[in-house]
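Here the complex is missing one protein chain, while the rest keep their positions.
Every chain is named by a letter (A, B and C) in the order it is written, and numbering of its residues begins at 1.
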Amino acid sequence: MKVVLGYSGGLDTSIIVPWLRENYDAEVVCMAADVGQREDLSRLHDKAARSGASELVVEDVRAEFVERFAWPTLRAGAVYSRRYLLGTSIARPLIAKRQVEVARRIGADALAHGCTGKGNDQVRFELTFAALAPDLRVIAPWREWDIRSREDVLAYASERGITLDVDPTRLYSRDENLWHISHEGGPLEDPACEPEESMFKWTVAPEAAPDEAESVDVAFERGTPVALGGTRMDGVALVEKLNALGSRHGVGRADVIEDRVVGMKSRGVYETPAGTILYAALRELESLTLDRRSIALKDELAPRYADLVYEGRWWTPEREALEALVGELLRDATGVVRMKLYKGSAWAVSRESERSLYREDLATFGESASYDHADALGFIKLFGLPMRAAAARDTREGDRVVAELLREVDRTATR
Amino acid sequence: MKVVLGYSGGLDTSIIVPWLRENYDAEVVCMAADVGQREDLSRLHDKAARSGASELVVEDVRAEFVERFAWPTLRAGAVYSRRYLLGTSIARPLIAKRQVEVARRIGADALAHGCTGKGNDQVRFELTFAALAPDLRVIAPWREWDIRSREDVLAYASERGITLDVDPTRLYSRDENLWHISHEGGPLEDPACEPEESMFKWTVAPEAAPDEAESVDVAFERGTPVALGGTRMDGVALVEKLNALGSRHGVGRADVIEDRVVGMKSRGVYETPAGTILYAALRELESLTLDRRSIALKDELAPRYADLVYEGRWWTPEREALEALVGELLRDATGVVRMKLYKGSAWAVSRESERSLYREDLATFGESASYDHADALGFIKLFGLPMRAAAARDTREGDRVVAELLREVDRTATR
Amino acid sequence: MKVVLGYSGGLDTSIIVPWLRENYDAEVVCMAADVGQREDLSRLHDKAARSGASELVVEDVRAEFVERFAWPTLRAGAVYSRRYLLGTSIARPLIAKRQVEVARRIGADALAHGCTGKGNDQVRFELTFAALAPDLRVIAPWREWDIRSREDVLAYASERGITLDVDPTRLYSRDENLWHISHEGGPLEDPACEPEESMFKWTVAPEAAPDEAESVDVAFERGTPVALGGTRMDGVALVEKLNALGSRHGVGRADVIEDRVVGMKSRGVYETPAGTILYAALRELESLTLDRRSIALKDELAPRYADLVYEGRWWTPEREALEALVGELLRDATGVVRMKLYKGSAWAVSRESERSLYREDLATFGESASYDHADALGFIKLFGLPMRAAAARDTREGDRVVAELLREVDRTATR
Partner (left out) sequence: MKVVLGYSGGLDTSIIVPWLRENYDAEVVCMAADVGQREDLSRLHDKAARSGASELVVEDVRAEFVERFAWPTLRAGAVYSRRYLLGTSIARPLIAKRQVEVARRIGADALAHGCTGKGNDQVRFELTFAALAPDLRVIAPWREWDIRSREDVLAYASERGITLDVDPTRLYSRDENLWHISHEGGPLEDPACEPEESMFKWTVAPEAAPDEAESVDVAFERGTPVALGGTRMDGVALVEKLNALGSRHGVGRADVIEDRVVGMKSRGVYETPAGTILYAALRELESLTLDRRSIALKDELAPRYADLVYEGRWWTPEREALEALVGELLRDATGVVRMKLYKGSAWAVSRESERSLYREDLATFGESASYDHADALGFIKLFGLPMRAAAARDTREGDRVVAELLREVDRTATR
């Protein structure tokens, strides 16, 4: 049996290699994806070999991650649990898809992952496997073995002579990629407990940010970010640059109580500097270039898109249908938004677009040739007709009174 | 003819009094509502008399404003145009309702307001009139007369010997009450133009806020704010205190491109310090005490509630139905959230509730007796069944392959 | 150990009694609910005793079933899978609740049900147990034992000397109560196969229905059915009478491909004569007495209510919140609808209500004093303003042209 294991080089996946060999008599091919996490993946080759893997395949998926996963999610305005920008959720279907591709290439029989049985990631990996490779067997060691704690993991490794890089002071469970770094567990498990400053990895504390605000112009074309400060760049570069900028100003932290797919509430703290700035900037541009009902439609569907992504249902007609819809709605979302970053906040101070629907001649309360105040009379009368009909019904002699009244008003209106 | 005029003492309503007398041969009774605007309403009696009003009635509606208008809107999570907390929108139906009550008391024949024909407020006033007094005539001078500019207004007044307090440097159109102060017009009419600092009236600039963050404990009972820092207080006091606190830290500014009821885009800048803090705090408490689907239902309906309020459709079965729904959904939203205020931002750092649905024993990735990892297998299999069925359909020989596979997995699962 | 078993007297629950005694060493108390199924429940006492039960408790829940389960579901307009009126789904939470009550009364330790591991009912029973008795153990024999087929059941019974009433020709799996009878399985498992006429139990075939149509007046008060043909009656009587009437005319059959909670598609055929007529009649009354937006809100939430009911999430704040909302929305749904029944169809031919919002003076295309055609000009101009702004943006020199145009139109309008 040949298994492709999603491999990170962490404690768990390190012992999964020997476990698969022992329990499934499997040849284990490891796959690590470069999604922009800030670590040296080249070190993993040795590590995987020492664990007993027959091979480690490293896949650089950063460009695909930004263009095909982060951008569509940003464009959809998808936010889970009101604050979470889905950094981990969007990486899983991509990594799992690559795992399937590797499996096909080498003719593997099974796919394995190192996710625990309590989290969301097992769902995301396995739904991708179900969608793209329903014929391949799935092995989820955490749901099968008797290992229950970190101590068990270490014991298992040491019995097999595997050396693990253990940081005994590590308190948090983290996930990192180009879009975000997340923190879970440890002291965060008490929702009354404020995160300690040392937990954060990317962003400075708002209090430690520069005393001077900084501005950045973000340009979009049809809803996709294309330039910063007037310089066009590819997605990966744009996100990296904006992450650096946002981090310097303490922008992008979110402390969230969320509901996992498997039913329980949990707490996550996220640092998503570029994402936070881009979501805010795109919203501003939409407010300028989309009509009210298009915005309402987008906003209505955004939580549904977020649910799809969070729950691992990426590879579905439903998500693709929403992506098609968003593509149409954003066709005029071209323009530039100036964002100001300061002490943990990011807000728009200016927006410009050749596709703007804002018309000063209509908006102004000053004199304007384009608008006749009298139009409002007819509008309000018809807009409020249902309410007036209801009130007439509920008023004694309402009918007679109202009929007379309307006649009178009409007479005035047509003077 | 007897008319009740919604009166502010500003330029417009000051000349509406003589205009109504001249054009409708009307006796004009003015009504001013104390909604918490920071001005001395007692000065209005003289002013109204000088304009020719037969009487000025001042109504203190602050408590009703907070308890019956601001709280329900907060509880519903209603936000218009993604950022606007509806400060003006919630005041209009209350003021208009009082106007109707005064009209009934004195036996008036008509209601008048000083709103222009381009804005939202005319709609809000007249929809309240339509709902509560469909038999009374409505007079909207701005839609009838030839006055088109401020100069026209001043000329009209001076011809009649009325002295107006004119501030020639006044650039913005403002509305103020307990919940917010709004700014429109002037330089804001260019969406690319950053608001000048001097425009803001309540809040300091984030840059000018204290270098030390400040925390405040906000307590809710069934979704309604009841105490600050452990001290119970009534709604008016709570909002005032929190406004002061938030303003000191530059919290609550929102610069919004919005769509008016009458169809055009416009720009408003709002300062809503207490509201901003309370919305954020309530959301945190909900994330702890409401189940995922209840939150989703609330969030789905919040924009609809916001539309109703913004469009002046307050007095409708639809709004009352939503209020009833929110009441049920928030029955467990009792607890305390600690909010940290710093340089323009407000965020939660701690939340506690006896009605919490968060269970550390379920959330932890550490060992726990309450959760069996193996349950996830069955969950994922059934949760993903539709995707697997679709994949099987789309795979050549999918059926056979999948059937075998499932058999095999089942065998494993039941070992 | 003491177990309360939801008991029907059918094959499955008959062998569950001995199985529980053997495998859990349990004393088994059976509970049968009279939900209006057309069978003699008194015969069950002997049967249960013969199976080894220590007691059979029979609960008449018919009135509660109609008033507290069928009416709210009807009022909410809840339909699952576009056609299914939820007859089985609404019975489960009630039966399970009674089971819990019996368990409390007799001090039982566990609850058992005879639902298979592939269907919806296991979910509905167990979610009620989870909500109302999280401390009681749940036993679901079908998910534990090795019995896989009807033959296994018969063998198991005969080994223990239990005689079962077996109908060897029985093809379908059925569920019956006051609201409906359902049919599943057998030939229906092929979605290309038309149901055979002999399968139906309540309704005649449309072809066999009388050649004369028949009418019936259905009266509602605030959305709840209260009278038929002018005669007030309680809910149970009303449903029974309307079932008889509808069945005679072949009304209320639905052949549905639906998605089960546990993920697969299945097919059910339902006979719900009274329900079908009542849903249609209430919709008519709503169209007369509710404003457009209230109807839209109801219709938007109806599928959510249906999902809640279908998925067994009856005892949730979400469902109660929706019920509260519906209560407000239906406060004017009082009136009489005349339904015509003929050869399988039911349709409204007349509706009357003192709470009607329909006004002939507004609707007529004839002359009418209450409506000024000119109002429509202002309405359309403002209603279409966003489209005009977009078109102007997209037209070369659009701005100039449109501005001129608007000026001209305005001039005409104010002639």
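Everything that follows uses one rule, which is that a contact is a pair of C-beta atoms (placed from the backbone, for glycine too) under 8 Å apart; a residue touches a chain by one contact, two chains touch by 3 or more.
Bear in mind that the values here come from a model prediction, so they are computed numbers and not experimental data.
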Contact residue for the chain not shown (choose from A:R68, A:R174, A:K201 or A:R304): A:R304
Of B:W145, B:Y172, B:F200 or B:F379, the residue in touch with the unshown chain: B:F379
Where the unshown chain meets chain B, residue by residue: 291-293, 355-357, 359, 361-362, 369-372, 374-379, 381-383, 385-387, 389-390, 392-393, 402-403, 406-407, 410, 413-414
Residue ranges of chain C at the interface with the undisplayed chain: 81-82, 116-119, 122-123, 126-127, 130-138, 140, 142-143, 148-149, 173, 184-185, 189-195, 206-207, 211, 213, 253, 255-259, 261-267, 283-284, 287-288, 291-292, 295-296, 299-300, 303, 311, 313, 315-317, 338, 342-345, 347-352, 356-360, 362-367, 371-377, 379-380, 383-384, 387-388, 390-392, 395, 398, 401-402, 405, 408-409, 412
Residues from chain A at the interface with the omitted partner, ascending: 259, 262-265, 290-291, 293-294, 297, 304, 313, 316-318, 320-322, 324-329, 331-332, 382-386, 389
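Here is the rule we go by: only the chains that are shown with their structure count from here on.
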Relative to chain A, chain with the most remote C-alpha centre: C
Intercentroid distance (Cα basis), chain C paired with chain B, Å: 37
Whole-Å gap separating chain A and chain B, where each centre is the average of the chain's CA atoms: 27
Chain A: positions in contact with at least two other chains: 291-292, 356-357, 359, 362, 371-372, 374-377, 379, 383, 387, 390, 392, 402
